[in-house]
Every structure is written in C-alpha cells, then in structure tokens.
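All protein chains but one are shown in place.
When the chains are written out, they are named A, B and C in that same order, and each has its own residue count from 1.
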Amino acid sequence: MLRVTIWNENRHEQNDETVARIYPRGMHGAISEGLEPEGFSITLATLDQPEHGLTEELLQNTDVLIWWGHTAHDEVRDEIVERVHKRVLEGMGFIALHSAHYSKVFKKLMGTTCSLLWRVADEKERLWVVNPAHPIVQGIDRFFELEQEEMYGEVFDIPEPDELVLLSWFQGGEVFRSGCTFRRGHGKIFYFRPGHETYPTYHNANVIRIIANSVRWAAPVPDLIIPAPSYGPWPSQEPVPVQV
Amino acid sequence: MLRVTIWNENRHEQNDETVARIYPRGMHGAISEGLEPEGFSITLATLDQPEHGLTEELLQNTDVLIWWGHTAHDEVRDEIVERVHKRVLEGMGFIALHSAHYSKVFKKLMGTTCSLLWRVADEKERLWVVNPAHPIVQGIDRFFELEQEEMYGEVFDIPEPDELVLLSWFQGGEVFRSGCTFRRGHGKIFYFRPGHETYPTYHNANVIRIIANSVRWAAPVPDLIIPAPSYGPWPSQEPVPVQV
Amino acid sequence: MLRVTIWNENRHEQNDETVARIYPRGMHGAISEGLEPEGFSITLATLDQPEHGLTEELLQNTDVLIWWGHTAHDEVRDEIVERVHKRVLEGMGFIALHSAHYSKVFKKLMGTTCSLLWRVADEKERLWVVNPAHPIVQGIDRFFELEQEEMYGEVFDIPEPDELVLLSWFQGGEVFRSGCTFRRGHGKIFYFRPGHETYPTYHNANVIRIIANSVRWAAPVPDLIIPAPSYGPWPSQEPVPVQV
Partner (left out) sequence: MLRVTIWNENRHEQNDETVARIYPRGMHGAISEGLEPEGFSITLATLDQPEHGLTEELLQNTDVLIWWGHTAHDEVRDEIVERVHKRVLEGMGFIALHSAHYSKVFKKLMGTTCSLLWRVADEKERLWVVNPAHPIVQGIDRFFELEQEEMYGEVFDIPEPDELVLLSWFQGGEVFRSGCTFRRGHGKIFYFRPGHETYPTYHNANVIRIIANSVRWAAPVPDLIIPAPSYGPWPSQEPVPVQV
C-alpha cells in the first residue's frame, strides 16, 4: 500500500473565513478525502506541528509527499527543508501543488527562482492535455475546466521539464505550463498548478484524479540496488598504471 | 568583446609542488594563457582575494564565469554563492570545470548532490563526441585523449542534461557524461569534466578549444527584453470577472 | 553571408483572391521582403518549378531552408523529400512554418503524425515567450498578438521538443506549443506556428523577427570535423582479442 503524506501550511484555513468555509477540514483534509477511494495509506502534516509534522521517521515511511504552502514559506525551518530535499533525492516522490512553486523545497530542487506572473480575478482556467498517454492523465479527457481560479502566467522560471503534461489557458489571456515532471536523484517530482485557497479546486474530480495518478507515478521503484546518492573512491575494473 | 572571469580556488598550487610545477601561474593562469588567442577580455579571481575576487561590480561586468574548485568548496562564503547563482539566473554563462561539480554554486544550480565515483591512478581518458554539430565541439575530432587523468565514474547525480555533448572512456573500465549543458533562468551552464590538478590537462589544445567554444556558447544573448526573473501581479489582456 | 532558401507551395496565391490580395508576391515573397534588412542571401523556390525548385545544387548551397506548404503536401515528390531530409541531417537548418507541420519532410524528421486540432474563425492568437533568453526570441517582448489567425490546438503529436520557446493562447479557448526546437543529425529545426494564408501574418514585424532569429539560430556551425552521418567499421583504440 502506497504511503502518502499530505503536507499543508494550513494558515489560510485559520485566518480567512472564505477558505475555512470551502475547506472546513483544510485543503489537506479535502485532498485526503478525495484520495480515499485510492487505497493509499495517508498521513496529514501541517506547519504548526512539531518539526512541521515531518519527522525523520515519518519521511522514512513516506513514499510520496504532497505539498501545499503559500503565505508562510519562510517559516518552514531550513533543517526540515534539508530533510525533505534529501528524501526526495533518495527516492521519495514529491507533488508540488499551486503556490508550492515558491516553497523552499521546490526551489532547492529546481535551482531557479520558480517565479511567475499571477492574478486573482475569479477567472476561468482550462487545462489541456499535451502528453495524452502519460499515466498522470489516465482517465482525463482532452481538457477540463475550473470555473474560477487564480491565474499563473509565463514566464515560469523552471528548468526545462523532463515532460510537459498539461498546459493552462486563462480567460484573461495567459498560458501556463501547469503539469510538469522532473527527476532529481532517485526522486520523481510533479508540479501541478491549480489550487488557489479561495476556490473549491480540491473538490474537483479531475484535479483529484490527476493528484492520485501523480502519486502512483511518483512512487519509488522497488528493488533498486544502487543507493542514492552513490559515490566515493572506486577500484578499477581493468588494469591501470597506479593500483589503488 | 566577451568578458570572461576565470575563478580558481588556487590552493593546490600553493600547497603541492607537483601542481606548482605543472601550473606555475595557477590553473587559472594556464587557462587564461590558453584562451589568449580568442580575444576575450579576461579577469582572474581567486578564493583568497577579498570577496573571493567576485565583487558585485565584477560579476555585473562578466559575461561568462569559469570555475575551478576542489579542496576548499566549504570556504566559499554563502553570500558570494548567492551572488554568483543570481547572476547565472540573470544570464551570465557558467563553465564548471572538473571538481567544480561539488562547488556550492553548481550544486545549487542543479538541485542534486552532483556526486560521482572517482579514482586517481594516472590512467588514460578518451573523450568521445556524441553531439557532433554542437558549437562546443567545433574543431574537435571524433575523440581525443588525455594520457593521464583522474577517473570520474557514473552515476553522476545530476538532472537530465539539456544536451549531452561528450562522453568519457576510462582505462580502468568506467564511463562518464563529461560534457553536459543546462539552462537555468537566463543563464547557460556547461559542465566539463577533465582537469585534475596533478595532470597538465589545461595545457591540452583540445581542452582549451572546448573551453573557448563553451565560453562563446554560454555568452548572454544581447537585446533581450524580458527581465530575469520576471514576475509579479499581472493585469489581464482580456475581460475577467474581477478587474484588477 | 547566410544563404537562405524560402520554399512555398504557392498555390493559394494562385487560386484564392483573398490570399492573392494579401500576398501579391506570394507568402515567400512577403517573407523575403521582411528578411531583406537581415543581409541574408535569399533564394525563392516553389512547388511548380522543376524539381520543386530544390535542385541538389541549390540545397548544397543553402544554409537554412524555410518551408510553407498546405494544400499540396502530397504533390511533393518523394525523391525531393529524401533530398531535403538528407540535407537537414547533414546540417542544413530547417524552419517549418504553420501548416508545414503536415509536410512530408517535417513528418519524416519527427517520426510522428504531427496531427493537431484546427479552426478558422478570424480569432485572436496571443503568443507568449516561455524561454526568454533563447536567441529565437531576441527582441521579442513577453507576448505579442495576431488579431486574426487560424487556431491550432493540442494535442500536437510531435516528439518532446528539445526546447519549448513559445506558447499560444487562442480566443476560442485553446493552447498550442507554437515555437519548438529539435535537432536531427547535424541539422537544427524550428517549428513556428503562425501563418494561415488568409491573414497578413507574414507582414507582422514580430513574426518576421522570429523567423530571422530562427534562421541565424539554425545556421550550420562552421569548422565541424565529424561528417554527418558518421559510421562504418572502426579499428580499436586499445588491444582487443581479435585484431581487425
């Protein structure tokens, strides 16, 4: 059974009535409910728990970590960032949702600013599949719509993704690379754009389906032999001038 | 005229007679001499200078930064690392030589451990071109040899390169992705493997040719309009429900 | 001086008054006029010339070939397709414009169907830069608009591009990967979406600028040593059991 940890900053839910009304159990709660039929073993973790809820033990027992953060990226302690980053390189899957593009972990994995354009104007987003046989879009039609979402616009300052899976069209005139995969070390990473806190995005069946698919896609491959990272001095396989 | 800064840790040259004999003016000096016919405007900078020789002013006036470090990666101050990283994202080219795979700047740009296998055994390295029309291998034949080099072996823990240009064969039985390109933000990055301090690698004409080619390849594109990074709130191009 | 050949099917211009009015000298003529300030040496070639205007001699003396075709892809003779394909692999740049996605040469280079969705409805296209430091978008702002264009929609059945440079937003609700680079053999290829025959797209300054930039980007690298393709039996560099 896949072990999934859903991490949420969980601040808007405390401070903003609109958000609290849409997500009475938090966005992490809504995602967890959405994933229930998938048969994952799910743990919830939030910023204000000790160690942000991300103990070494939990991460060692997490196959895929889902991350939502926005207003409090800076409050995530650097040692926890290091811990998560290390686990991704060791093979833990990482699903970065929406404003997690600016999370410390995602930026550290990308090596770039991950900056973009934005606008909150209750506008329509239409997400188009561009890689139709990718397991992340299993069961998804050519496109689906979110009646109201925040706009994110290009330039999205990321490295060239390994695979581009989804593109967004926005009512106000912009486009965005909304579903992107990356591999870093042994870990697989999926960035998935939608999810502004004041809209019911994580109640949308297509959004949940894509998150579920991405969890399965990002799960570590079992029975790997080569450790991650794998390094050190190394004996020669063939004769060399200086035997070491 | 391209403005090139060659940065060298410059410690082995002070502490190791072998290195001092091979590189009486330092590895940075040897590279600088090699590049002389290219007509670049070259500045040298080393670890023990104030601000490691990498002032804000110098970086603002550097098109391409060449980096060699090994034994003192940890002594490079984090604020200088940030400064260089920021300039790469803004468009400064970055050529990481040999053990610079473990430099703070390169690891920060990659987001991975950049670990690998190694061995110093006076063995032969043969570098093969795999991308024969790439400007970085202009004037280079199918392969060239270095009679004695350190071995670097896979797994090299980097993101999938944008382009793979050179592969190494080692006498002792290993292979390595020795010439890799990456784009991060506006900046172009080339990792080039050879250059162990106890061998005369930076006196080799093919090595110098590749460094020279990579400098021209990594130089910023002039007349760009979009700043790097480019972000912020953004007005709609088309009508949206909430005018912002 | 870069030697550019502009190839146009040149049929709509003969058969359709609207097209003839917008492009009295043909689309190839309009592109040629647009490129005039660039200082290229330009040759025009069309379908109805002997050998479609693409003699072996002309191709041997062409650095970059620009291609526009639509209604008569099937009339392009297979031997000429082979000839062009071979020259691209040898290093000639290839710029595929608009409906050239379905040209025999482009499909042969891609290995896929290159299919897509389409609609002609006088709608607006807005092209966004996603790779802002790429030489192909030198001098181009974050986006530019074409008041009326044909819609092309995803899924665009191409291999994952080496680089994604431009994305289109369409008024009717679709998105498209409008500027894509590929390398095949020694040749560089740029697919550029706009250019429906009933709209004055090739009179647009941004479109012409991008075509001009792409020509410079796709030009062969001089002084290459390794022939393309490079193959055959090969003597060993090191001792092997059977000396061959």
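In the analysis below, a residue touches a chain if its C-beta (ideal position, glycine included) is under 8 Å from a C-beta of that chain, and two chains touch if they have at least 3 such contacts.
The structure displayed is predicted, hence computed values, not measured ones.
From the touch rule at the top of the page, work out which displayed chains the omitted chain touches.
By the stated touch criterion, the chain not on view contacts A, B, C.
Thinking of the whole complex, not just what is shown, which of B:Leu35, B:Cys114 or B:Leu167 touches the missing chain?
Considering the complete complex, B:Leu167 is the one touching the chain left out.
Return the single residue from A:Val4, A:Val105, A:Ile140 or A:Val215 that touches the missing chain.
Going through A:Val4, A:Val105, A:Ile140 or A:Val215 one by one, A:Ile140 is the residue touching the chain not shown.
On chain C, what residues meet the omitted chain?
Per the touch rule, chain C residues meeting the hidden chain are 89, 108-113, 115-123, 148, 151, 153, 155, 157, 159-160, 162, 171-174, 182-185, 226, 228-244.
Can you list, in ascending order, the chain B residues touching the missing chain?
126, 128-130, 132, 142, 153-156, 160, 163-164, 167-170, 173-175, 177
List every residue of chain A that touches the chain not included in the displayed model.
Answer for chain A: residues 91, 126, 129, 131-135, 137-143, 162-163, 171, 183, 185-188, 220-226, 228, 230, 237-238 touch the chain left out.
The rule is short, and it goes like this: only the chains that are shown with their structure count from here on.
Among the chains, which one keeps its Cα centre farthest from the Cα centre of chain C?
So the chain farthest away from chain C turns out to be A.
Can you compute the centre-to-centre distance for chain A and chain B, using the mean CA position of each chain? Integer Å is fine.
30
I'd like to verify one number: the distance from the centre of chain A to the centre of chain C, where each centre is the average of its C-alpha atoms, in whole angstrom.
Roughly 36 Å separates the two chain centres.
Residues of chain B touching 2+ other chains?
Within chain B, the residues that touch at least two other chains are 162, 171, 183, 185, 226, 228, 230, 237-238.
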